[in-house]
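Presenting chain A:
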Amino acid sequence: MSMDSLKDRLQSSFIVFENELKEETRSPLHSIRRQAMKRFEAQGFPSVKLEDWKYTNLKPIVKGDYTVFADREQGLEFSEIKRFFLNELDTYKIVFVDGRYSSWLSSTTHQNYDICTFSAGLRRHRSVIDAYFSKAAWGERSLVALNTAFAREGAFVRIPAGKVVEKPIEVMHISTGSIGDSMNQPRGLIVLEEGAEATLIERHQNLGNARVLTNSVTEVFAGAGSHFHYLKIQNDSPTTALIDHTSIVQERDSRVDVGTFVFGGRFVRNELEFKLEGPGANAGMIGLSLVDADQFVDHHTGVDHVAPHCQSDELYKGVYDGKSQGVFNGRIMVRPGAQKTNAFQQNHNVLLGEKATVDTKPQLEIFADDVKCSHGCTIGQLDEDALFYLRSRGIPAHEAQALLLYAFGEEIIAKVPLPELRQRLSRLMARKLNVDFELSL
Partner candidate 1 sequence: MLKIQGLKASIDGQPILNGIDLEIGRGEVHAIMGPNGSGKSTLSNVIAGREDYEIESGSLEFEGTDLMELAPEERAHLGLFLSFQYPVEIPGVSVTNFVKTAINQHRKAKGLEPMEAKDMLRLMREKMELLGMDKGFLSRSLNEGFSGGEKKRNEIFQMALLEPKLAILDETDSGLDIDALRIVAEGVNALRSPERSILVITHYQRLLEYIQPDFIHVLHKGRIVKSGDKGLALELEKRGYDWLKEKEAEV
Partner candidate 2 sequence: MEVLEHITRNEYAYGFTTDVESDKVPPGLNEDVIRLISAKKNEPQWMLDWRLEAYRIWQEMTEPEWANVHYEKPHFQEISYYSAPKPKKTLGSLDEVDPELLKTFEKLGISLDEQKRLTGVAMDVVVDSVSIKTTFQAKLKEMGILFCPMSEAVRDHPDLVRKYLGTVVPRTDNFYAALNSAVFTDGSFCYIPKGVRCPMELSTYFRINEAGTGQFERTLIVAEEGSYVSYLEGCTAPMRDENQLHAAVVELIALDGAEIKYSTVQNWYPGDAQGKGGVFNFVTKRGLCERNAKISWTQVETGSAVTWKYPSCILKGENSVGEFYSVAVTNHHQQADTGTKMIHLGRNTKSTIISKGICAGKSNGSYRGLVKMGPRAQNARNFSQCDSLLMGDACGSHTFPYIEIENRTARVEHEATTSKIGEDQLFYCNQRGIPTEDAIALIVNGYCKEVLNQLPMEFAVEAQKLLALSLEGSVG
């Protein structure tokens, strides 16, 4: 099966999808879908000839016989997936199984605020969706267009002005593998009105050995003075590919922090884009990739400073073992008039595997003069002196290395707001590095 045949399949699926929608096809939302489908049809899957995909070859990923829609709901017991949740905490849960919402496994609310699904949002808050849908994630990207064309299900979060969501929100996308190789396209929409606050944790999990391709898009609108924490745990099985696009628009004095943690998955592409539209907005990005074998991880981040007096801070770290491949592309754009911008970016990588590679491109595009912008990037190995010191104290080489890597990663994990989640991430890291978690504490 070639790239084109998946494209063909998606084109015919779109016709099936439209038939299912019936009257819905007359809505303004659907005309956006149609336009998006046209865009995808014209552009197709991105190739390495595009600057944004220079180091990321999608060809082997889209060469698969994927089922585009699950035709029936899969029954799952909570006990089968319990280990993926933060069980130490009381949380809201939005759970999807093979792309379909599972009310059985979820715990949503419409009191004070809406934490539910995109489809429920469409029923209850059509005007909100019409106002925000596809307003942030737009532009030239064909995969975003593809997701938009099929946008039907995903997380919907709407927090009215001044409301604070006390419990974290967990969004879980489960693939059972019982329908064979499958493609999921969840679409999330998160709207925080003025002064609202929320924390959201997102995970994709494949339970079987089937191949899963996820093309996810999430749009976040952070109103004036709002505060949003968004944490992505990407620790999926070796037969999964994830393309995750997040577009965030920030109003005056809002603060959005996004953390992306990659331990698992065969192929991961993260696109994270901020648009700082209101003065005083603050964007934070942290990322940690710990990969080995033939894993591929790509982080593409972009911060568009439109308004003056905004700040963005970015710190990404990566450890690459085996013959894994890492890509980092961090773009900072400062528009004319965005004076007093502070934009900082750091990207640090450790190469462990003899065949591991890293391609990184931190770019600055500055059109205002009264700014402070910097980026730094390093690629190297662990500190030989530190390694020797540990070994001279009787710690074997492998453990010594793991301890240092653990410390390297902890700098990122320490920035995560929830202690329970920090512990979960530290545990995942320890397991990946094969060190004793208790020892490393």
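One rule holds in what follows: a residue touches a chain if its C-beta (ideal position, glycine included) is under 8 Å from a C-beta of that chain, and two chains touch if they have at least 3 such contacts; residues count from 1.
Keep in mind how these were chosen: all candidates are chains of the complex that A comes from, given by their letters.
Only a predicted model underlies this, so the values are computations on that prediction, with no experimental measurement involved.
Enquirer: Using the contact rule from the top, which of the candidates 1 or 2 touches chain A in this complex?
Expert: 2
Enquirer: Where on chain A does candidate 2 make contact in their complex?
Expert: Residues in contact with candidate 2: 51, 55, 336-337, 339, 349, 351-381.
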